[in-house]
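The complex is shown incomplete by one protein chain, all other protein chains being positioned as in the whole.
On to chain A.
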Amino acid sequence: MDTLKRVMYVEDDDDIRLVACMALEDVGGLTVKACSSGEQALRDVEAFAPQMFLLDVMMPGMDGPSTLLELSRQGYITEATAVAFMTAKVHPEEVVRYKKLGATDVIAKPFDPMTLADDVRSIWKAFNGRLN
């Protein structure tokens, strides 16, 4: 299993994006490409080549699910790419729906900045465990 390094993070809320980046970079030691919209993610994905996507679900314009659909339509989601949605709605039915869309897991909002990186890593681990 490759170690997780590059995470692309799409979130429209500036404050949340800032705090999550800090959590992932400073606490988790990850390299993060933060995007404020799905559109930006689609522009920057080629150059950054992320191993994992973190997508906010509700965003103006392109929301998380449609960003995921477009990313995979354009071939950026491979068997080795993990995807996690971040959302305040974590009803079991919703989680099932997101997983059907191709998400590996769902991270509940509000998240704890101190443990966010751990959560992301354990999703990555579980995802790779499933592959092997």
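Assorted remarks:
Note that in this section a contact is a pair of C-beta atoms (placed from the backbone, for glycine too) under 8 Å apart; a residue touches a chain by one contact, two chains touch by 3 or more; residues count from 1.
To be clear about the criterion, contacts and distances are computed from a predicted model.
Chosen from "Nitrogenase protein alpha chain", "diguanylate cyclase", "Succinate dehydrogenase subunit B" or "Cation/acetate symporter", the protein name that UniProt gives for the omitted chain reads "diguanylate cyclase".
One chain of the complex is left out; on chain A, the residues touching it are 13, 15-16, 18-19, 22, 26-29, 56, 58, 60, 86-88, 90, 108-114.
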